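Excluded from the complex is one protein chain; the other protein chains are retained at their positions.
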Amino acid sequence: MNTVLRTEGVSKAFGGVQALDEASIEVAPGSIAGLIGPNGSGKTTLFNVITGYERADSGQVYLNGTAITNLPPERVFALGIGRTFQLTRIFPSMTVLENMLIAAQHREGSRNPFARAGGAASRRHATELLEFTGIASHARALAGTLSYGQRKLLELSYVLAADPDIVLLDEPAGGVNPSLIKHIAQRVRDLNAAGKTFLIVEHNMDFVMGLCDPITVLDYGRVIASGSAEQVRNDPRVLDAYLGADDSADDESVEQGSASA
Amino acid sequence: MTGDATLAPLSVWTIAGRIGWPASNLLLVAALVAFPLVFTNPAVTTDAIDILIFVAMAAAWNTFSGYTGYISLGHMVFFGCGAYFTAIATLDWGLTGSGVFWLLPLAGLLGGVIAIPFGLVALRVRRHTFVVITIAVVFIFQQMAYNFGVTHGSSGINTPVFNFDPATYNNPFYYVGLVIAVATVAASWVIRRSRYGLQLRAIRDDEDRARGLGVQAMRVKIGALAFSAIPLGAVGGLYWLTTYTIQPPYAFNPLWDLTIALMAFLGGLGTVWGPVLGAVLVEGAQLYFFPQTGGSYLYYLVYGGLFLFVILGMPRGLIPTAAELIEKVQARLSREPPLAAAVSDGEIDAEIAGGTPAAVRAGESA
Partner (left out) sequence: MSAFMQAITDGILGGSVYALMAAGLTLIFGVMDIINIAQGILVVLAAYLSYALSVHLHLDPLLGLAITVPMMFALGTFIQWAFIGRLRGRERTAMSLLASYGVAILIEGILYQIFSGTPVSLQPYAWYSTATIHVFGFYLADIYLIGFGLAAVALAAIYLMLYRTKFGRSIRAIVQDRTAARLIGIDVNRVAALTFGIGVAVTALGGAVFGLTNTFNPDSGYDLISRLLSIIIVGGMGSIGGAAAAALFMVTSEELVNLWRPQWATAVYYVAIVIVLVVRPRGAFGRREARAQ
């Protein structure tokens, strides 16, 4: 199977904590893959390794067959991976439109760095994306004045602006109200229908189960299951990881897990 | 107001804006060119040269520190090296006339070249470590100037008198200073509205995020540092030409680093005209209130106090603060709410439910 994104045996430790343990995942082109696991299972760390924000201790990362392990973030982006952050990161002192223009820069034909920022084509494209996600009316507003939900949409917009081969979403449904979650899920489906590949980390089970296939499950940094939503939901190892064997502490995480939105 | 929301603070001079930006800039430059022909008193032109030097320094400093957010208190390194280079070359090559001005671009280039290893080493760390390094480096260069023979140690290198017409002796220096200052401000403006400037500002807001969007942060930062170093090297040379001598504590003067930072902060960090305004105000005031330098150390108190006042009370500087006030007044006059109103999630739900991106909503200007 040819894959867009593949990690092979990626391991990463922070001091005494093994955050990733021989993690191997695959994302097929045109799919919406999901990555779930209890808190601390290494999901965001894996994203960080893939996108170059952390160095892998061992293992490889492949994008369309090319090894991209340990390349710096700007190179990974240029090669075609876009990524959002768990705690939404935007450029607060710049306008929404300018936020978009930064991501779109390497698509612009002109190589002249002193050319005026944002030619007409870039602006059009940026505005289209903003309309698609629904925040076009705020194009002139400073990004710092946006609400949390709007920032999430902005981050999604500008990641798309670069037209990456694969989009990594880190908890896109975190901390937003249900109608916005539905909106985001629908946008992801629309983009996927047009051919975009996604890899999504999420705690919100409804969101993941309804959207992603296949779903990979991490626990303590290793992959413990992978398959369709149906398979994963019923896999005893997955239930184990979330419910835990003996720990009463894990009982709490069950309550949190099922109530998480 | 025309243009992007971000340019709004810059077009605060809407009165000037009425006759159009390019026209008012040209008028300004024309006035500056005519200045020494009208005010022929050499004391006045000497002061004007001082102000031009600080305008160039503050504008150049702002092009790096203001746009990237990496506050540097080490730009005197470039200034001092430019000054010493010019001094040594002038004497070694026996330059006595206008040939001396050809040294200034070289002095600037020297600054730019020094900036590159400087940046490669110093820009790999967090911002406050960076400031620390820049502070230490200025003083260390000062020490080296004391200790190495080529710079004549503490006795310094004296400036010869050049063979210009004594009646208008200052004028050639004034015009050279004007060229440097205008070029620096112009370059600052070009950079700010360019793609390069967008990247710099993104680095300022969130460097890691910018890198994740393809901005090659290290390259961009070093480039900006080198750009900002060139005018400083050049005016360092000009400074030596217009003063009596150059000595280590004046070539690498930490107080001047603070001064140009103060000028940029006062006027508006990260704006194009802010440093210019700050330089004119601060240097103008200093020349007016403290005519002789080095006599009294009262201006340490004034600068320190003023700096604290700006940092604590008005950190965004005069131009953005004034621009905000003007916007508020204008908004109240035309009964429109301010441009960037915080919107709630509820409104975005309405947008989604309505299915159409709201083009113009009540009270919001597109």
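We call the chains A and B, going by the order they appear; numbering starts again at 1 in every chain.
Just so we're on the same page, a contact is a pair of C-beta atoms (placed from the backbone, for glycine too) under 8 Å apart; a residue touches a chain by one contact, two chains touch by 3 or more.
Please read these numbers as outputs of a predicted model, since none were measured by experiment.
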- Message: What shown chains come into contact with the chain that's not displayed?
- Response: B
- The one residue from B:V33, B:L255 or B:A285 touching the chain left out of view is B:L255
- Using the touch definition up top, pick the residue from B:A217, B:L232, B:L266 or B:V282 that touches the left-out chain. B:A217
- Interface with the undisplayed chain - residues on subunit B: 69, 71, 73, 121-133, 135-137, 139-140, 142-144, 147-148, 206-208, 217, 249, 254-255, 258, 261, 265, 297-305, 307-308, 311-312, 315
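Basically, only the chains that are shown with their structure count from here on.
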- Task: State the interface residues of subunit B toward subunit A in the complex, per the touch definition above.
- Result: 4-6, 190-191, 193-199, 201-202, 204-206, 208-217, 339-345, 348-349, 351-353, 357-361, 364, 366
- Task: Note which residues of subunit A are touching subunit B in the complex, please.
- Result: 51, 53, 72-74, 76-78, 83, 85, 89-95, 97-98, 101-103, 105-106, 108, 112-118, 130-131, 134-138, 140-142, 145-150, 153, 158, 162, 176-177, 179-180, 183
